[in-house]
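Heads up, one of the protein chains got dropped from this complex, but the rest are sitting where they should.
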Amino acid sequence: MRVGLIGFGKTGKMVADTLLKEQSFSLEWVLRRTEQDVGTYAGLLLGSGQPVGQIYCAFAIDPSAFFKEHPVDVIIDFSAPQSVDIYAPAAEQGIRVVSAVSKYDQIHLERLRHFAQQTAVLYSPNITLGVNFVLQAAKNLRKLVPQADVEIVEEHYREKAEISGTALRLAEALALDPDRYINSLRVGSVVGRHEVVFGLNHETIRIVHESVDRAAFAEGALFAAQWLSDKPKGFYTMEEAIGLERADEEADALG
Amino acid sequence: MRVGLIGFGKTGKMVADTLLKEQSFSLEWVLRRTEQDVGTYAGLLLGSGQPVGQIYCAFAIDPSAFFKEHPVDVIIDFSAPQSVDIYAPAAEQGIRVVSAVSKYDQIHLERLRHFAQQTAVLYSPNITLGVNFVLQAAKNLRKLVPQADVEIVEEHYREKAEISGTALRLAEALALDPDRYINSLRVGSVVGRHEVVFGLNHETIRIVHESVDRAAFAEGALFAAQWLSDKPKGFYTMEEAIGLERADEEADALG
Amino acid sequence: MRVGLIGFGKTGKMVADTLLKEQSFSLEWVLRRTEQDVGTYAGLLLGSGQPVGQIYCAFAIDPSAFFKEHPVDVIIDFSAPQSVDIYAPAAEQGIRVVSAVSKYDQIHLERLRHFAQQTAVLYSPNITLGVNFVLQAAKNLRKLVPQADVEIVEEHYREKAEISGTALRLAEALALDPDRYINSLRVGSVVGRHEVVFGLNHETIRIVHESVDRAAFAEGALFAAQWLSDKPKGFYTMEEAIGLERADEEADALG
Partner (left out) sequence: MRVGLIGFGKTGKMVADTLLKEQSFSLEWVLRRTEQDVGTYAGLLLGSGQPVGQIYCAFAIDPSAFFKEHPVDVIIDFSAPQSVDIYAPAAEQGIRVVSAVSKYDQIHLERLRHFAQQTAVLYSPNITLGVNFVLQAAKNLRKLVPQADVEIVEEHYREKAEISGTALRLAEALALDPDRYINSLRVGSVVGRHEVVFGLNHETIRIVHESVDRAAFAEGALFAAQWLSDKPKGFYTMEEAIGLERADEEADALG
């Protein structure tokens, strides 16, 4: 599968690195917002020794020409909301899109959703397999035992000021008041730990996610790209991709 | 829903006690193997103050007459494999059956399955909601990330000699060699704790079940009876009842 | 060791039951505040089959005569603050005292402390071995790495309204603001779980205590009684008894 990557920050580089190591993917190019390293290759920068994944500045290309001259099967976007404007011509011509942008404004999210009329689009603000599994399993358990008490515990390094976005999303998915049911611990250098505790009448269930490092995002994006490769046009979520929910129930029917 | 209970040991009594407290169930009678307390009522013995749930000895009744004279909607069986012989006439006339017998021999399991040609039968050797959720969630995760490393940890009170049946069932469901992947801890007076650890490349997921007391079995049996009440004839498992798996995929198609 | 027990409520009975099973202790008598079961024996009531531990009503005895006629080595008190008035004559004559009264007012605590001029007195509001170990270990770790972040998580059954006393004591011992650093989870039927998380720069340490049942209090009281049996007069705490702290540093020097 030929991949075009948007974004070459900390996480973007990790995605590129993972793509370079996977036989079933080829990294065709990288689009980034700055001029840094433009003209060189992600493969060389990241030590694979091969001149693959040439780096371009997103503002220096002519989009309508670029995507024809450098065809890919899927675009993976780890950059910012505004990037949808750049790859709009590609998406509208049917190139699949996996977006892991962490937060969209209304306008750009609408634009991303609009692509789904012409191609298959998957969007997830936290694209790791693990977090999405926990989210889905917790939702299932909530449905199964709605009378159970539920609490969320999230642990992160001391410098993290705000409540974790994953914890907020868990609370939303479980219809829990975040102020009351999210317990935030700030301790040392913990990368990230989320626990959902379900108190049933005579038993307790805990679903726990522990992050080791950010490469989990790359794993998730590749999984999403693979899953999306044979899907019809439409707007999909990571929860559907991990298959614990039936796509027809949840997919945004568009058009 | 009118319930007939088979078995009045430690767990059977707990089931009776739970039935007496639930508005949507009525305990019609109890069949037990000994003569103890025969003629009195489970309601009086268990302190509800009401003469409901008269106790009979299974060997002193005439089955074909008994089940006509004391009609119920569902039979809940927490006794022993041989009991299927006693309530065969009832099951064959269409009374639903929930069996939580912990271990069947081949012959009696065949007989139980045979009932499914005439009525809806659900069988689970560990009928708690929690354990079945963990089983199902772990199977889902295994399917999602087959490359992940999986280990099972089970903790119980020191006197428990053998490996926990739940751990063995988890290993079987996850296609793990129990000798290699079940880690058994015997510590103090722990009622029961099972943990399934999934080691993904850059993240770890833990699904943990902790037992507080045996009443969890009663909760599970009532949930199963409720779920079974509108099902067509067939042989069902608790995993289907908890709805994380589609019945049509997994149900034993009989006949 | 001959023991006199004050208090015969839920926990008091458990202490009596534990005493009856231990070879190295003999339960001489029980003093309780009500008239219930007075004249019978704790041994018979609790099923040991032996007429030991006769039950007396605390308000019907003549204290100065009673303690001479029914000599013991130690008094274990699981009742209420006011009981110190009843056994004052005994304590002042040198009988050792273990008090596990959960909360004293100022006046009765002073009286208890006063006994320490004549005998060895140990007082602990939460007399389990486990909680006191956790308290002591957490204090040690706090001293060792004062720069570490510390958070307390306490989990209990949903009906428990207030913050756990043990969590508050942990916060006090660790000089943590309880409003900020105690995270309270109310879930299902959890008997009691306390976790202290220490976030160091590159590692995390967790000290966890899980209660299985209230008999842990009985175990702790017997341990305290045994430990106290060869101590000189003075006022001691459970933390000293568990020996992780040197008595001379911490003991209340009286007189």
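A few remarks follow.
The letters A, B and C name the chains in turn, as written, and every chain counts its residues from 1.
Basically, contacts are C-beta pairs under 8 Å (C-beta built on N, C-alpha and C of every residue); 3 or more make two chains touch, one makes a residue touch a chain.
As the structure is a computational prediction, the values presented were derived from the model and not from experiment.
Residue B:G188 is the one among B:P51, B:P71 or B:G188 that touches the chain missing from this view. From the options C:S26, C:S102, C:Q117 or C:T204, the residue with contact to the chain not on display is C:T204. For the options C:L129, C:A167 or C:I182, the residue in contact with the chain missing from this view is C:L129. Residues 188-191, 212-213 of subunit A touch the missing chain (whole complex, contact as defined above).
Interface residues of subunit C with the unshown chain, by the touch rule above, are 128-131, 133-134, 137, 140-141, 143-145, 200-216, 219, 242-244. Think of the hidden chain as still there; on subunit B it touches residues 148-151, 153, 155, 157-158, 183-190, 197-204.
Everything below uses one rule, namely that only the chains that are shown with their structure count from here on.
Centre-to-centre spacing of subunit A and subunit B amounts to 40 Å, using the average Cα coordinate of each chain. Between subunit A and subunit C, the centres computed from C-alpha atoms are 53 Å apart.
Contact with two or more other chains is made by residues 188-190 of subunit C.
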